[in-house]
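Shown here: the complex without one of its protein chains, the others still in place.
By written order: A, B and C. Residues from 1 in each chain.
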Amino acid sequence: MGLNIEKIRADFPILDRKVNGQQLAYFDNAATSQTPRQVINSIVKYYETINANIHRGVHTLSQEATDAYEAGREKVRKHFNVQHSHEIIFTSGTTHSINLVASGFGSLLQKGDEIIVSALEHHSNIVPWQMMCEKTGVVLKVIPMTLSGELDMEKYTQLLSAKTKLVFVNHVSNALGTINPIEKIISQAHEIGAAVLIDGAQAAPHIKADLQELDVDFYTVSAHKICGPTGVGILYGKEEWLRKLPPYQGGGEMIAEVTFEETTYADLPHKFEAGTPNICGGIAFGAALDYMNQIGFDKVASYEHELLTYATEKLLEIDGLKIYGESLQKTAVISFNVGNIHPYDIGTLLDKMGIAVRTGHHCAQPIMDYFQIPGTIRASFSFYNTFEEIDRLVGGVKKSVMMLS
Amino acid sequence: MGLNIEKIRADFPILDRKVNGQQLAYFDNAATSQTPRQVINSIVKYYETINANIHRGVHTLSQEATDAYEAGREKVRKHFNVQHSHEIIFTSGTTHSINLVASGFGSLLQKGDEIIVSALEHHSNIVPWQMMCEKTGVVLKVIPMTLSGELDMEKYTQLLSAKTKLVFVNHVSNALGTINPIEKIISQAHEIGAAVLIDGAQAAPHIKADLQELDVDFYTVSAHKICGPTGVGILYGKEEWLRKLPPYQGGGEMIAEVTFEETTYADLPHKFEAGTPNICGGIAFGAALDYMNQIGFDKVASYEHELLTYATEKLLEIDGLKIYGESLQKTAVISFNVGNIHPYDIGTLLDKMGIAVRTGHHCAQPIMDYFQIPGTIRASFSFYNTFEEIDRLVGGVKKSVMMLS
Amino acid sequence: MSIQEIQNEIVEEFSLFDDWMQRYEYMIELGKSLPLIEDQYKMDENIIKGCQSRVWVHAELNDDKIVFTADSDAIITKGIIAILIRAFSHQHPKDILDANTDFIDEIGLKEHLSPTRANGLVSMIKQLKMYAIAYQTQLN
Partner (left out) sequence: MSIQEIQNEIVEEFSLFDDWMQRYEYMIELGKSLPLIEDQYKMDENIIKGCQSRVWVHAELNDDKIVFTADSDAIITKGIIAILIRAFSHQHPKDILDANTDFIDEIGLKEHLSPTRANGLVSMIKQLKMYAIAYQTQLN
């Protein structure tokens, strides 16, 4: 049994939209996914029935909001097969999650220690570490990439040494769609005693990761990329690591006792959740996971793979079209250019035809530098896209190229 | 012309709720305010029509989402009479805003420099500074409070010295409702060349602050306390200060150029807005300000003052009831205890009667320590509360005291 | 009496009341009859976390049975722990471990059964069972 796409599309009110007089075809899913009415409804229901500040409230609304928020955390725990719900920290998104870890690690490492990043990363998994290295004298090493957009795993093995304390790599590259061999990356790092952070922002919408099986130390997700709301995400951390890391932000909820002389910190997960969190966001994130699981990740993955195969085939028929990222292990992302045409030009004309793609460096400049291009056109597919929409994309690219040549 | 309370209440779906079989009377507004349907609608509209990742997107949805988000920023700018919209940084809330400043100031100060906090602060305006002081050797001084719950301004003057670099005080105390004399605090600090951060979390729902007139250096607000959504807030900073502070988090959007050798940061406000922000939150925050302004802050303030006066009078008729915080300058907050009865007991019984109050230390333990009490019962009023609801509160407290004695 | 019998008894007592007020009044009454913890055991190590009020619990083994004493600074909390102690005190560790706590729901205190509830009923139950585990190990 495949997916009932028509039924699924009816869940997404925005897909009915007209853009520049044309029916919207939304292919910017890697930037942010669209939101089904089930998730929108969970937001409305929150504000209409239980909105209240959580934790320590004796009144019913506060209690119900707390229970709903903690139920959201529990859904995340279950989805990623995490052992303890206190290993799930709610954050405002992947960027926040990574900064939390980078900042904390700064105080655990010493000058001369090494940490390893990959050449395939989003800026959010580069800059926080650069900032940390600048403060601490820790050395940043880079796993290079190959022409097919994959990590050079031999070089990775060579980079690992007794000095290596941490490796941080994305599960899936946002710019190219490459699925990295994180099982290998994790096990090799663990062999020499280094910890591993996997940035799961791009993987989460397509792959249901079993974090215990992966044995990963940290994993990060943004809700807005997986049918959830903006402004919320999670950091998974193994309990032992979360205990070792110092708190990141100070404030309400994250303390046990405060005096002006001394403050003691609260237990996990509160230690890392200072201030009023995105309560509604945590609840709606849970609703988004419910939605995705009800559809089923296996079905999503196989349907998206069909879309990818079809679109790749059709696009490659266009003269001068080059696809960046040719790994066999890819999510449904196609990053491409046509001849010397600037990606911005094609993106602008596609938009006039109602077709939404992203153009530019996709917050991954090192990848663009590697290919020596200013950017790419990126079409990223989701389970609510259709083959007809892909036909429109291919036709639109052809038309644009004609106009621009 | 006063407020049309009936019409206003109809804007808040949650106020129709029954709690434990009773009509809800919501007096936990200082913890979080309720959300009018105008704001809920703005959220639904966002996800149903323009949801997309912002900045640099060439397609229409991205453009419309960016425009709406930036329009939200502009509404904040206008509301607080700020000069430049890039002086408004969107954050996930006051706690985040204060941590941003505290972390950045850490790198501008030196061992032995002094910073001044007040005894009336929320943990969110204490702990981040303690963490910073621990790292840097900067010294934290405390403006003491008086029995009436006001700041001892003479002591403040004495604390100021050439060593003082920064003063951070809340505009309104969340635990007691005291409105602090921030004009004086700011001008005295400026005279000796110290900067001032005002935590406006509790003031924003009641007082429309003119930040240029106040000449304050930093001001913080949480949307969820001013009829807006959870997970978003702002940091206002004078341009010159925001330029001086180093970036807080690294990630997408906040950079100009990234290579593994060097990264340059983007201009304000992006320098401090790493990652995908709470896009919908910024838009709904703007809708909340529209809503409040349409009602009018003058009317809100005078009506809430009537509620405060009425409730104070009626509550004080109860034998053994003591109110903490007796400043003449107060927002509509009443923090109290009755005899030796534990606040939790009264709060629990009120909840059974459908009346929502907060009990405990209100994230302001130093105030509780000062009064040597475990906590208080806090009833905090909003413009949608009624005199009848206050009668129920007073009756409820009486009934609870009877049951508990 | 077995734990189950005591629980039945408590359920029966509470079933006499028509409304929450009477139930709470009775609970407060029970709180006043709580077997109080000796002052020497009222120390920080015995405080149960997760409560907005402070709750101390002490356990002793007497003739292979656990005897619980407790106190709290809030009366309602005292009533809740009193009900728990009435059901679980003077029982074999194993029986305590085997016992369920559905009777809490049946006596109309369901609202306190959420793990996030400020009064920490769930933490109290956990704590009592922890003592039972500890003494059970000791007896083996």
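The rule is simple: contacts are C-beta pairs under 8 Å (C-beta built on N, C-alpha and C of every residue); 3 or more make two chains touch, one makes a residue touch a chain.
The structure presented is a predicted model; accordingly, all values stated were derived computationally and were not measured.
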Touch partners, limited to displayed chains, of the chain removed from view: A, B
Residue, one of B:32, B:51 or B:66, that touches the chain absent here: B:66
Sole contact to the chain not displayed, among A:192, A:316 or A:403: A:403
Touching the absent chain when the full complex is considered, from A:106, A:128 or A:360: A:360
Contact with the hidden chain (one of A:265, A:297, A:310 or A:344): A:344
Option from A:144, A:181, A:246 or A:374 whose C-beta touches the chain left out: A:374
Residues belonging to subunit A that touch the chain removed from view: 20, 341-342, 344-345, 348-349, 352, 359-360, 374-375, 403-404
Touching residues on subunit B - with respect to the absent chain: 54-58, 60, 63, 66-67, 70, 267
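Note that in this section only the chains that are shown with their structure count from here on.
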Greatest separation from subunit A - chain, by CA centre: C
Centre distance in Å when subunit A and subunit C are each reduced to the mean of their C-alpha atoms: 45
Averaged-CA centre spacing for the pair subunit B and subunit A, given as whole angstrom: 31
Rounded Å distance, subunit B centre to subunit C centre (Cα mean): 39
Multi-partner residues of subunit A (each touching 2 or more other chains): 56-58, 60
Residue numbers of subunit C (touch at least two other chains): 52, 111, 118-119
